[in-house]
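Missing here: one protein chain of the complex. Every other protein chain is in place.
Entry: chain A
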Amino acid sequence: MKNYRSHTYKETPAKRKLYKTLLWLFVTTFSFTSFRQKDQAKEYNLKAAFIYNFTRYIEWKESSDQNEFIIGVIGTSPINDPLAEIVKTEMVDNKKIIVKQFSKPADITFCHILFISDKSSVPLDDILAKTTGKGTLIISEQDGYAGLGTAINFVIVNRKLKFEANVKAINAAGLTASSQLLKLAIIVK
C-alpha cells in the first residue's frame, strides 16, 4: 500500500504500470469475491443438508403437543434459502418443518433446533440461558463455540465441512445423539 501511494504522484511510465496493477488487483479481487460467494452458497447448502440429517441421529423427548418440527435461526444467514428448499419437501417424524427467524434472545420461543449464524450479534450466553434444558439442539458455526456450550458446531477442516459435538451440552439439553453420529463428529469436552 505504501508503495502504491508513493507512485501515484508521478507522471512516469511507472504510472501506466500502476494502472495495470490496479486493474489486476481489481480483477482478482472481484473474481475472488465471486468465487467466495459461490463457495459460500455451497457451504450453506451443505450446512442445511447436515442440519436436516442431524434430525435422524438425534432423539428429542416426545413433546406431545408439538405437531411441527421447528428450526430457529438467529441472525440473518445464507442458510435460510437452502433450508427453505428442504422444508418444502422433507418431514421429520412425519411432522412438517417450520423455520423461524429470531433476532433477539427475548424473541426466542421453543424450537427443536436453533441455528446461531456467525453474523448474529447476540451474545451466546443469553441464548444458552434462554434455551437450557428445553430440548433444543443448538448448532453454531463459529470456532470454539462448541467448547462454550453449543451442542454442535460446524468447522472447516482441510476445506471440508465437519462438525464438533459437545456431548455434555447435548445431554444437558435433554437430547440423545446416536453413536453413529458421534463417530463422525469431532468430540469437544
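Simple rule for what comes next: contacts are C-beta pairs under 8 Å (C-beta built on N, C-alpha and C of every residue); 3 or more make two chains touch, one makes a residue touch a chain; residues count from 1.
Keep this in mind: contacts and distances are computed from a predicted model.
Between the listed names "histidine kinase", "Molybdate transport system ATP-binding protein", "4Fe-4S dicluster domain-containing protein" or "Alpha-ketoacid dehydrogenase subunit beta", the UniProt record for the complex's undisplayed chain reads "histidine kinase". Which of A:Lys38, A:Arg56 or A:Lys104 touches the hidden chain is settled by the complete complex: it is A:Arg56. Touching the chain that is not shown, out of A:Leu18, A:Leu148, A:Val167 or A:Leu181: A:Leu181 (per the contact rule at the top). For chain A, the residues touching the absent chain in the complete assembly are 46, 50, 53, 56-57, 160-163, 180-181, 183-184.
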